[in-house]
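Here is subunit A:
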Amino acid sequence: MIDIIETFLAEKGIYMMTFVLMGLGILGMISCGNYMKKIMCMNIMQVSIIFFFLALGQKEQGTLPVFVENLLGADAYINPLPHALMLTAIVVSLGTTGVALALLMKIKGIYGTIEEEEITGEGWRK
Partner candidate 1 sequence: MTIISIRPFLAVAVSLLAALLILTLGNKVKPNVREGITLSAAVIKAALVFSMVPAVLSGSEYYFCLWEIVDGIEFAFRTDAAGMIFACVASGLWIVTSIYSIGYMRGHHEKNQTGYFAAFAVCLSSAIGISFAANLVTFFIFYEMLTVATYPLVAHYRDDKAKASGRKYLAYTLISGQLFFAAIVAVYAIYGTCDFKAGGFIEPGSVSMGIMLLLFFLMIGGGAVKAGVMPLHGWLPSAMVAPTPVSALLHAVAVVKAGAFCVLRVVCYVFGPSAVSWCGADRILAWFAVTTILLSSFIAMRKDNLKARLAFSTIGQLSYIVLGISVLAPYSIAGAMFHIVAHAFLKITLFMCAGAIFVTTHLSEISTMGGLAKRMPVTCACFGLASLGIAGLPLLAGFVSKFNIIRGALLMGKPLFAAVLVAAALLAISYLIPVVRIFFGKADEAGDCECTASGHAADVCGGHGDATPAMLIPIVITAAVSLILGIMPDAGLHLYDLAVMAADAITGGGAIV
Partner candidate 2 sequence: MISYMINHIPVLIVIVPLCGAVLCPAISHFSPSAGKRTVIGALLAAFCMSIIQLASVIKAGEAFHYWLGGWQPPYGIEFVIDGVNGIIIVLVSFIGFMTALFSSPFEEADKEAPFRSAGYYSILCFLVIGLLGLSSTGDAFNLYVFMEIVALSGYGLIAIGEKKGPIAAFRYLLTGTIGASAYLLGVGLLYSATGTLNMADLAIRLREVDNMPVIVMAMACLIVGFGIKMALFPLHGWQPAAHSYAHPAADPMIAGVMIKIPAYAMFRFFFCIFDSSLPMMKTIFTIIGIMAVLGILFGSLKALRYDKFNKILAYSSIGQVGYIALGFSIGNFYGIAGAVLHILSHAFMKTGLFYTSAAFKYRYGIHYTDQLGQVYRKMPVTCGALVVLSLSMTGLPPFAGFFSKWYLALGAIQNGQYLYVAVLIISSLLSAIYFFRIFERLFMGEKTVTEPESDAHEGTAPGLEVPLRMLIPIGFAALMVIALGLGNSFIVNGILKTTVMGVL
């Protein structure tokens, strides 16, 4: 029994964790009232996707995808593609976060607060 759970966790557990992270991120983005917290939750969500891709690229007994002398063969290295993709994704999420923080400063400047309820309370819909 424990073996089964162990293999399961070893093989699929990481996916479970990425899904949990993603769900929590989205939940936080929806339920948090503070814009700063929303940004943090957004980052959690983005990180979960990155984990997901990296988990896909793992290989048993594979090493870093940097050539080492005398070590040849596709099995020896882990998949470089997800890493390359995720570098891009990280940079993109960095850019998004930067813009989000700038927006937040602007919002703070206009409204004096970054609590959603105080900003979008009365008079917003008009």
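Everything that follows uses one rule, which is that a residue touches a chain if its C-beta (ideal position, glycine included) is under 8 Å from a C-beta of that chain, and two chains touch if they have at least 3 such contacts; residues count from 1.
A quick word on the picks: all candidates are chains of the complex that A comes from, given by their letters.
Everything quoted here is computed from the prediction, not taken from an experiment.
Here subunit A is displayed by itself, and among the listed chains 1 or 2 from the same complex, it touches 2. Listed in rising order, the residues of subunit A touching candidate 2 in the complex are 22, 26, 29, 35, 38, 42, 45-46, 49, 52-53, 56, 81, 85, 88-89, 92-93, 95-96, 99-100, 103-104, 106-107, 110, 119-120, 124.
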